[in-house]
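Heads up, one of the protein chains got dropped from this complex, but the rest are sitting where they should.
The chains carry the letters A, B and C, assigned in the order they are written, with residues numbered from 1 in each.
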Amino acid sequence: MTDNIIVTQQVSKIFGGLTAVNKVDLEVKRESIFSIIGPNGAGKTTLFNCISGFYTPEHGEVLYEGESLRGKSTDVIAGLGISRTYQNIRLFSNLTTIENVLVGQHYRLKENWLDAVFNTRRYREEEKSSIEVGVRWLNFVGLHGLGNTPARSMPYGAQRRLEIARALGSNPKLLLLDEPTAGMNPQETLEMTTLIRRLRDEFGITIVLIEHDMHVVMGISDQIAVLDFGQKIADGTPKEIQSNPRVIEAYLGPGGAALAKKYSRKK
Amino acid sequence: MTADTSSDLRRKSRQLIKLIRPLLGGIVGLFLVYRLYIVLIVEHPYGPDTWTRLLIAGLILGGVYSLVAIGYTLVYGILFMINFAHGEVMMIGAFSGYFVFEALNAIKIQDSNFLNTYAYFSVLIAFIVGMTVSALTGYFLEKIAYRPLRKAPRLVPLISAIGASIFLQNAVELLFSPQLRNYTNPTFLTRGAGWTININHSNVIIPYTGVFSFVLSAVLLIILYTIVRKTRLGRAMRAVALDKKTAALMGVDVDSTISKTFILSGALAGAAGVMWGIHNGLVYYYTGFIPGIKAFTAAVLGGIGNLPGAMLGGMFLGIVESMGPAALGIDFQLKDVLAFVILIVVLIFKPSGLLGESLAEEKV
Amino acid sequence: MNKFLKPVFVLCIAAFLFAGCAPAATPAPTAAATEAATAAAPTVASTTAAAPEAVCASDPFGCASFAPGTTVKIGMGAPMTGGNASYGIDISQGATIAVADAGDVHGWKFELDAEDDQGNAEGGAAVANKFASDPSIVAVAGHIFSGATAAAVPIYEKVGIPMLSPSATNPALTTTGSKVFNRIAFTDTNQGSAAADYLFNTLKVKNLALVHDGSDYGKGLADIVGAQFTKDGGAVVVEQAITPGETDYTAVLSAVASKSPDALFFGGYTAEGAIICNQMKQTGLDKAIFFGDDGTYGADFLTRTGANGEGAYASIAPASPDSAAKDAFNTAYLDQFGKAPGTLSPYTWAGYDAAAALASVVKTVAFVGSDGKLYVPRTALVTAVRNLKGYVGLSGTFTCQSNGECNVDKPQFVVVKSGAWVPAQQ
Partner (left out) sequence: MKKAALRQSFNTGIIFGIAHIFCVLIAFNAMLGSLLVKIVGIKSSATTPLASALIAYAVLLGLWAGITAARRKREASGKERLQASLITGFSVGLMAALLVAVFQVLLSDKINPRDYLTNLSFPFMRACLFQLGAFLGIAANFLIFFLSSFLGGLFVFIWNLPAVTSAWHKAFSAPKVWIAKLRGETGKQRRITNIIFYALLFAVIAILPIEWGSYWNYVMGTVGLYVILGLGLNIIVGLSGQLVLGYIAFFAIGAYTMALLNAPEPHNWMWGFWPALILAVILAALSGLIIGLPLMRLRGDYLAIVTLGFGEIIRILLKSDVLTSFTGGPRGIQDIHGPTLFGKPFNDIDYMYLIILAVILAIYIYNRLQHSRTGRAWLAVREDETVARATGVDTQRYKLLALMIGAAFAGLAGAIYASRNAFTGPDEHSLMASINVLCLIIVGGMGNIPGTLLGAFALKGLPEILREVENYRMLVFGALLVAMMIIRPEGLIPSQRPTLELPEDSPNPNPPDLAVRSEAKPTGEDPHDR
């Protein structure tokens, strides 16, 4: 049992000519919050897709709890305890919020269609318990009493939170958040960051998130990796990253370092 | 049972599924090859003359299929809906052509009649009228039955199309009676007549009507292709196909583009209908149904939404239907079975048709 | 919701049992039981009760009774919509004229009730049930397609409505020992074997190609021909089936041609027959004889084939091809429906005959009761139809056998000479 929950070794993903992810090594500590940052098109989401099994990388391995995920299909990987959210929200929009969370719990439950038909004890118990769990998760992400509203008819921020609740449904050990605070106002952003922290502190869920909002990233991350043109150009603690010239260059272009210094001195 | 054993089972079942697809495809493929070997090498029951005849029949059929299939593909490419009434549009075209010929045949000129004195001209008229009427049908079909359903769930327009198809069929039946009409061709297109070539001591006839319709369909397909690839309308169509909202923002009039698409596909169906009538010489209210289904199959076979795909699919289907049963030595009654089996096998290995969709929906 | 389904479930089982027992309790024979259960026709029930006539009381199916001013209905189940509509419409039109010609029975007029059965079993059974529960239907001229007929027969059996089908040729129909089903359709067995003999002996055909349209009619005929022909000593070199409704059979014909047969027997109807006859020339079958059946006979074949049709054979029932009655009918049909009979289907005359024959039989059994109503005893009618003898119609002379075959004469063969059907040399 290593203390790294997920490790990527030299992972590369190539679309036609372009190499979206190029020999990326990551080591994510158990129960840590790990941020992946980088300019648009740096291959962050592609990396997520490689981890959660949408893509199989051309080269390299993704090790989860020390064992390779190669050849495992997406749902199995989800079953192993990796769940994720999406950059552009993808809920089951015609289902109610509670149903979304129940689908999230799918893998965890045992009941099959015959149970349902014969209304067995297992069916009744699982329905009851799963609904309880679902409601608690909804409350946890702050969607009190919205259980029976259709997902599509909810405000943007609420949909993001619902997506997280759905992801939590399967009691994940690792949670991949793709831009959780995108398009949120400062207030919502703050709530989201506290939420993420609580996830780690109260349930010991390891969190890997893609984020553009530097305040959020610097605020909550233990570890940060920076991708640029599919390559990892740096990783380390927020401090190291902030002072890493390559990163600043990647973000602000050549000669950005000086600006950054000025900026940090002001702060 | 514990979770991991069950997940083991699931992995096994998944492997099974993974394995079964190529297995099934392989079996069918092997069978086809085996039959081919038996028939062509061992028995070889048919001489070259027969093969030529079969090929000719296949090409002609394929030409018509392609034309109709293009109609499906055009509409599908833009609206992602199966225009089920397309076959009926073709049938209406065939009927208009029939009426034109009847009318011209009735006009007396000295000892002959208009149809035969100005044969080429009358054929031209027939095609113009047929294509116009079909185009109009397509236009109004879209305006009445499909446009109100732009925003509706995907299956709703399909049902509307089915309703329209039933309606059109019965309307034509009630108007013109269920009688089977036979085309009166001008003499230079007499059915059955044609160039004769002698292949191992038996005359193989290449019918004029067949050559005519084949050439015509080829020409029309080329014209259409240039329209879609080169012209402004074509660009608009492709834009709408890719993304209606954006296209509209870019100043493309989506509605009119869609209407024009329907007009185009209708016109093609009309031409196909008239050709069908001239070559096979028989039209009635049910004429459109079978070619419609076949053409739809052809469109999917080639990769629906993909113009060259539709052409290829049409040709392929036509040839399979005419030569396939002979080549595999099975009953001609089973040609449709053969066609569909091949379709299934193709789709097993290339899930989006021979040439693939040109406008695939978003994947991951 | 699902909370309530369970009690409902139980309730329904209870209902089912209760209902299941109900008919079982009544000691009456099945037919009567159904009669009672279907509550068919309060009128029937009332007449059987109220009618003074012993006949109706003794008749297990009772009588159909008609108050003055009502009409005696003859039903017809036919495909009026869908791909085979032309047959249904044509035959029912023929029957309409027949009913009009039939005049009246003791002052009651006849009426044709033609219903759409779409030619399939589902529709056939639907129409049959409709007729069965309509007390004013005394007999059914139909059904048209064998599928619909097969599904309809058992239903008429239960209520004692006699059938006389103009065109359901499926041999199996008369082998199930049905009392009500009869047909004036030309029996495949005789036609087929006769055609085979004619091909072999008279036309001196040695190698025969069989092509049929995959319908029960066409295939049945082709099989019989094939069997008889081989028994005669000829060789069936190739047997192929086509897909009906298409218009290009050159491929299959080319395959047939490669076996170079002397003649091609086609089992099927005019539409496909004409196309095949046309396309034989261009597919290397120009030397082979086209030999059709009674389904391909008719004026329409000539117009469709034109010059290609020369020398094509067909077999018909030995009717006087053009009698005065037939001419009268033809003119009547033409000016009422605007088409020459035989254009929509070859069975126009058969349709007329079926309805007319039934009407004539009804006349023999119907009687006016003391209460001024017209009574038609059903069982009597069933037996009377089965005993039909020497009825001269437009499409033949009909005498029903014990199994319900009413048209078993040897067929007569006709050939196209200079654009007209003429009797072929025997």
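Worth pointing out:
Quick note on the criterion: a residue touches a chain if its C-beta (ideal position, glycine included) is under 8 Å from a C-beta of that chain, and two chains touch if they have at least 3 such contacts.
Bear in mind the structure is a predicted one, so any value in this text is a computation, not a measurement.
Considering the whole complex, the hidden chain is in touch with A, B, C. Here the missing chain is touched by one residue of B:L136, B:I199, B:A218 or B:L334, and it is B:L334.
From the set A:S32, A:T96 or A:Q231, the residue in touch with the chain omitted from the display is A:T96, counting the whole complex.
Of the candidate positions A:S52, A:Q159 or A:N244, contact with the unshown chain belongs to A:S52. When the whole complex is considered, the residue among B:A145, B:V204, B:A269 or B:L355 that touches the unshown chain is B:A145.
Only one residue from C:A132, C:V238 or C:A312 touches the chain missing from this view: C:A132. Interface residues of subunit B facing the missing partner chain: 1, 6, 9-10, 13-14, 17, 20-21, 24-25, 76, 82, 99, 102, 144-145, 148-149, 151-160, 162-171, 174-177, 179, 293, 296-297, 300, 304, 331, 333-334, 336-337, 339-341, 343-344, 347-348, 351-353, 361, 363-364. Within the entire complex, the positions of subunit C that touch the omitted partner chain are 1-5, 7-9, 11-13, 15-16, 18-24, 30, 33-34, 37-40, 80-82, 85, 89, 96, 115-116, 119-122, 125-126, 129-130, 132-134, 146-147, 150-151, 154-155, 158, 170, 172-173, 176, 214-216, 219-220, 239, 241, 335-339.
Take subunit A: the residues that touch the chain left off the picture are 52-54, 73-75, 78-79, 83-84, 86, 90, 92-96, 98-99, 102-104, 106-117, 119-123, 125-127, 129-133, 135-137, 139-140, 142, 144-145, 147-148, 150, 166-167, 169-171, 198, 202-203.
Note that in this section only the chains that are shown with their structure count from here on.
Shared contact partners of subunit A and subunit B: not a single chain qualifies. With centres computed from Cα atoms alone, the innermost chain of the structure is B.
Of all the chains, the one whose CA centre sits at the greatest distance from that of subunit B is A.
The distance from the centre of subunit A to the centre of subunit B, each centre being the mean of the chain's C-alpha atoms, comes to 48 Å.
Subunit A and subunit C have CA centres that are 72 Å apart.
Separating the CA-averaged centres of subunit B and subunit C is a span of 36 Å.
With touch defined as above, subunit A holds no residue shared between interfaces to two or more other chains.
Taken together, the subunit B residues at the contact with subunit C in this complex read 45-47, 49-50, 53-54, 56-58, 60-61, 170, 173, 177-180, 182, 191-194, 202-205, 207, 276, 279-282, 284, 286-287, 289-290, 321-323, 325-326, 331-333, 335-336. Across the complex, subunit C meets subunit B through its residues 81, 83, 85-86, 89, 214, 240-243, 245-248, 250-252, 254-255, 257-259, 271, 274-275, 278-279, 281-284, 300, 303-304, 308, 339, 343-344.
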